[in-house]
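A single protein chain has been removed from this complex, and every other one stays in its place.
By letter and in written order, the chains are A and B; residue numbering begins at 1 in each of them.
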Amino acid sequence: MLTNTIKLQSGLGLSLSQRIMPASASISSMMAGTISSQFTRGKRTKSKSTMSQGTQRVVGQLSVMSAARKQPLRLKLTNEDLVRHQVVHNAWAMLQKQKRQVREEKLTKQFEAMQSAMEDLKHGVEDGGVLFGFGSKFEKTKKRVSLELRVPTEYPPNQVWNHKYSKSD
Amino acid sequence: MLRNSLRTTNSVCVRGFSTSSIARLAEPIENVKTKTPIDSISSSLFLSRVPIVTPTLGEFEKQYYKYQDELQRRLMWSFPYYYYFKKSSLAEAAFFKNQKWPISKEEGVFYPKGTPNIKHLRERSEKQVINVKEEEDENSKFKKESDVVKPIVPNSRITDADVKKDLKSLERKLDSTLYLIVQDKKSSEWKFPSFKYNAEERISALDEYATENIQNISQKDFNMFTVTNTPIHVVKYDSSNKVVNNASTNVASKEYIIKSHILAGDFVLNQKESQFKDYLWLSGEELPEYLSKDYYKQVEFLLADY
């Protein structure tokens, strides 16, 4: 309260307090609705809205999610640029399609190779079906991908490869 | 489907797969009349090191991502700075200080690139650039703070092993899969490591047999993950040890390939105790230089996409 009084006396008044410090939520909410002749620090002279502090905060938060005043101007392309953009888009789609086709072909081949290997193991080996039995055995618990397998990243880790592996660990 | 069908082990034939395309690669049962003896069977290991970094982008892909990135930024909503920085706060002042503001419209000025259209301190016909980097201030008391926040410098995607062309290193070609190939002492041919069964010993599973043997011929320990106990492919040889490509040729020996990944540690060949004299870690592109033509043709489709 002391500083307030000084300011009032020094005649700097409302404009200074407004410029330097934002309205303190607790004080202004305390003062809201009460008629006071005494100067309060941070009190706005012109209250633009009659909304309560809480409502105001919600409005502020909602405005972040709203497109109002935040949308850029529409991107207008000339016909030439539109066609150029289409070419880029089509080339990308074509590239993805080609990659997909190669991958699918390969996967089919790998699947068929597994088939034929198992077929061969069953009928073409003189072992009394032992190898085929092992090869087609499934654990009751699901086989899981090892946790030590790394997902590729954009840049390598500081230690590229763990060379210090020991079985006894 | 694969799992269910294979689970039927010995009693039911694998023909449970109801794919019409099987017939293409799978030999009809009638043709497999001659059974190969167990000592002509080997378990081969398709050991790979998965890529450590993402695939290197082609020029078109690079430029395409750049273009899409620019488009996205151009079409983004303006940054609601008023939500993040309290009005007239120090944080707001610091934020404002770092920004380059668009020019505002003034009376009597002609703007050849369009009249400024500014909302929320953003030129609406442009992408918005927000500068977050603190500017270095020589006189600042808080200079030490910037020492704490070091700039992020990513590691290079090209390693020493790449530069030295060390084909035995696992730290090379980080953006592609590496495969282990070994050179036979007798024939000097490069192949995936394969191990012949011994008729006198107890027969163990293909995957176990290969895993055990590869560990035995290595001087150093390494950890590996075998994907499945089912062989992924079978390579057949005739009596003169040449790869059999068609069904009519008589088969003398077979190699069943087991798929596996190396996870940690190193494979270092123990030359004295093994049938191999050398080993290399090669990417899919380099394999045809070392493998024989016939053998490469047989295993080419097993290689990963990148």
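Everything that follows uses one rule, which is that a contact is a pair of C-beta atoms (placed from the backbone, for glycine too) under 8 Å apart; a residue touches a chain by one contact, two chains touch by 3 or more.
Keep in mind that, in the parts below, contacts and distances are computed from a predicted model.
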(message) So one subunit is absent here. Using its UniProt record, which name fits best from "Proteasome subunit beta", "Mitochondrial 54S ribosomal protein YmL35", "Phosphatidylinositol glycan anchor biosynthesis class U" or "Replication factor C subunit"?
(response) "Mitochondrial 54S ribosomal protein YmL35"
(message) For the chain that was dropped from the view, give me its touching partners among the shown chains.
(response) A, B
(request) Kindly state which of the options A:L75, A:V102 or A:L149 is in contact with the chain not pictured. (result) A:L75
(request) Looking beyond the chains shown, say which of A:M51, A:V87 or A:L149 touches the absent one. (result) A:V87
(request) Name every residue on chain B in touch with the hidden partner chain. (result) 54, 57, 59-60, 62-67, 69-71, 74, 100, 102-103, 106, 108-114, 116, 123, 125-127, 129-133, 151-154, 157
(request) Please give every residue of chain A in contact with the chain that is not shown. (result) 75, 77-81, 83-88, 90-92, 94-95, 98, 154-155
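Everything below uses one rule, namely that only the chains that are shown with their structure count from here on.
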(message) I'd like the Å distance between the centres of chain A and chain B, where a centre is the mean of that chain's Cα atoms.
(response) 25
(request) Quick one: which bits of chain B touch chain A in the complex? Just the residue numbers, please. (result) 2-3, 6-10, 13-15, 17, 19, 21-22, 24-27, 29, 32, 34-38, 41, 50-55, 60-61, 64, 67, 71, 74-78, 80, 82-83, 86-89, 117, 119-120, 122, 124-127, 154-157, 159, 170-171, 174-175, 203-208, 221-223, 225, 228-234, 251, 254, 256-257, 261, 263-266, 301-302, 305
(request) Flag every residue of chain A that touches chain B in the complex, lowest number first. (result) 19-22, 60-61, 63-64, 67, 69-73, 75, 88, 91-92, 95, 102-103, 106, 108-127, 129-138, 143, 145-146, 148-150, 152-158, 160-167
